[in-house]
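Note that one protein chain of the assembly has been removed; the remaining protein chains are unaltered in position.
All chains are identified by letter, namely A and B, in their written order; residue positions are counted from 1 within each chain.
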């Protein structure tokens, strides 16, 4: 597969084996700045592993990942951590908010990891929470807010560093369709206006409909539907 | 409520405890191991008095002679016993030379036949030592053929070094300085009961026991709460399918019961294992046989009942604070603030119990044991009661800091109880240890004293065998490896007449040796000096006058004495100022060089050698002892120490150190277990934090802070309570209160060290948990 010009993040021929199971078997991927790409496929197909590889969380057994001209697979763990801190944002299905911290502290966390002062970080965090309509929760802890609210807090956190790419792994998986769609709407609106690319792993077509295009992962192999049709 | 319902619920809980898949098993095992370790320590503690009594009994059964016992005539049931104890490196070797005088002579316990002359029977440990490379020097000294082993009944410990050697003509030795006797039986029933315990020592023992056992109790309480959060969730699920709150409580009790019973079983196992291991270790020169370590049945039953009961009680108490609803443990925004007043009551109550006994330590005043134990326990429990309050109060006020600090502080703010519970054990142990250290340091003066010996001048002394010429003996020592200098001093006394009224001490030595006892102007062989300046020379001045006739004092100088020997003090006596000899004794009388001593007086002399040993020569002391044994197997050269201490006091201090080490290790283990458990529960969160780029260092630091903050507070509180308790105990023994800062710091330092080790040990699993695999959905 040829890499489309102007791609922000591309992956070529990724392979990853966990023990007896082959999670990725020659998967490819590419995304442009500001683009929302849905990664679809049945459960166990390797969607999440693809996302983890693209984000530099997991190293593939073979293949190459290029972000902004840099080879991710050649980076050290510290470099990849720094990349995730500064250039990427993350939303997971659940369990990603630190239960002891208040919501605003949770949102401010990535900024603080990047070295911002607490005050400044929390001011920026609050602005993002306003944007995601959860600023009234700032003093509450994750245990005290509903699932939809918590997920919006998580979206605010994923965007707070103005990342170039947001990785969202089933971000609405634990939500009802109303809350789920609201989260998708807020996420994609915010991402589009900030020219942030979104890699969206989901198995729900209605959630995937918020994307610009989709790729399908089946048995560890990826299929870019735009180029097929 | 029917019995069937109860047993059904309890049984259900027990099943939950044991059959929860791998996760459930791990938790049950952790609880059981925790409780088991505690139980093993408790059983061991209950067995110690019995073990010590058994040692005493065996020691008594093999006792052979005492000072001032009745002399008995030689018969066919008599045996000559002569002590030939020795020391190898820093270990005591019990030695006896035996010579049966008839066919019915009594055999010592554990010995089946008398060793013949030149043969010996040895304890297993000694046999092993002699056969090893290390024992080469000792083998030279105990140059007998090994013909048998001493059985267990004849030994007081598995690692005891002991031998019985056969001898010939030992009866003659009884006349000399050797310690021994003619006996017709072993085991002296007339030894009488040992001295009653000094009340202060008794106080120490009581406090040591309480201080060691309290943390174990705290530890067991913590162990049964392993996996508490998961259990709460499970109970919530049970509520959902229709069990009421009483039923859930009973089910939880059943779980705790199952865990603690499993713990009892494991604990018994650990104990039996430890009992076997006990045979192969020697703790501070005390070893025991496994058969000694039998817990007293009453105490064992008490442990077997108290541990499960405590487990259930702790569980029920812990559940009191949580409302388990069908949809999960209630999301309480914040638990009620902890109150201070009742927490303060406990330590104050403890002080109140101890107060009436202030100042009773002197003059054999007695302490009420129950009040002591009760008071100390209350004070220490006070630590566990106050600590959660302290942690909560302080942590609530902690301000901002880095991310690691923020993560740690926030977590502590939300669950300060968990944190406090984790360090309770350490705090109690440290508080107790500080109090004890203070007490020890305070009363140390009463039980140890600096010896008079000047170890910078000589480190050993040896007697010249009776009737031997001192010079060749001294030469032998001088040629011994590691001996730098030998000072030979011979003494005897002469009287003013036949039935002497006044005595004068005569010291015979060469010039070099004389300089060790007096400041001599100059000296040549043949010189005589009168020592001045000693406080013991009452009669010397009158008698040390040239021309005075002096009589040999037969009663004083033993069998060599001859009443008819007289000596006239010659002219030419010079004055010399006396100085302390290496034993710290300042002598008076006459100092005579060998050239000035008439031959007829030589038989009166008893000679002692002072040896200066080169500490850099390995085993120098043992080379000296070998020389001594070569000269006379019953001789026992003395090794000098600058401090002498009361044996029993030393034993208590030893016990404390060993116990404290065990307890801290145990608590460290529990700390590690709960730490790992907490980490596991946060696995998903940790992985996602790593996913968005959190540095591992940040997470590691936050774990460290999370432990270090409560530990720091715990140690501060422990130091305060410990010093208060120490002060009270010192007041009780009428000793001036003085804070022994080095020991306070060292004990708290050890506590802090345990935390550091635990944190370090939990880092590898933490790093493992932080791997992105945690993000994969199960």
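In the analysis below, contacts are C-beta pairs under 8 Å (C-beta built on N, C-alpha and C of every residue); 3 or more make two chains touch, one makes a residue touch a chain.
Convention: contacts and distances are computed from a predicted model.
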UniProt protein name of the chain not shown, from "Multiple sugar transport system permease protein", "RNA polymerase sigma-70 factor, ECF subfamily", "PadR family transcriptional regulator" or "2-oxoglutarate ferredoxin oxidoreductase subunit alpha": "PadR family transcriptional regulator"
Which displayed chains the unshown chain touches: A
Chain A residues touching the omitted chain (full complex): 40, 42, 185, 204-206, 208-212, 214, 216, 218, 223, 225, 228-229
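We take it that only the chains that are shown with their structure count from here on.
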Distance between chain centroids, defined by C-alpha means - chain A, chain B (Å): 62
For the chain B and chain A complex, residues of the former touching the latter: 331, 333, 400, 402-403, 406-407, 410-411, 413-415, 684-685, 688-696, 698, 772, 775-777
Residues of chain A that touch chain B when the two form their complex: 18, 48-49, 52, 55, 57-58, 78, 81-86, 88-90, 92-93, 95-96, 98-101, 105, 109-110, 112-113, 118, 141, 143-144, 157-158, 169
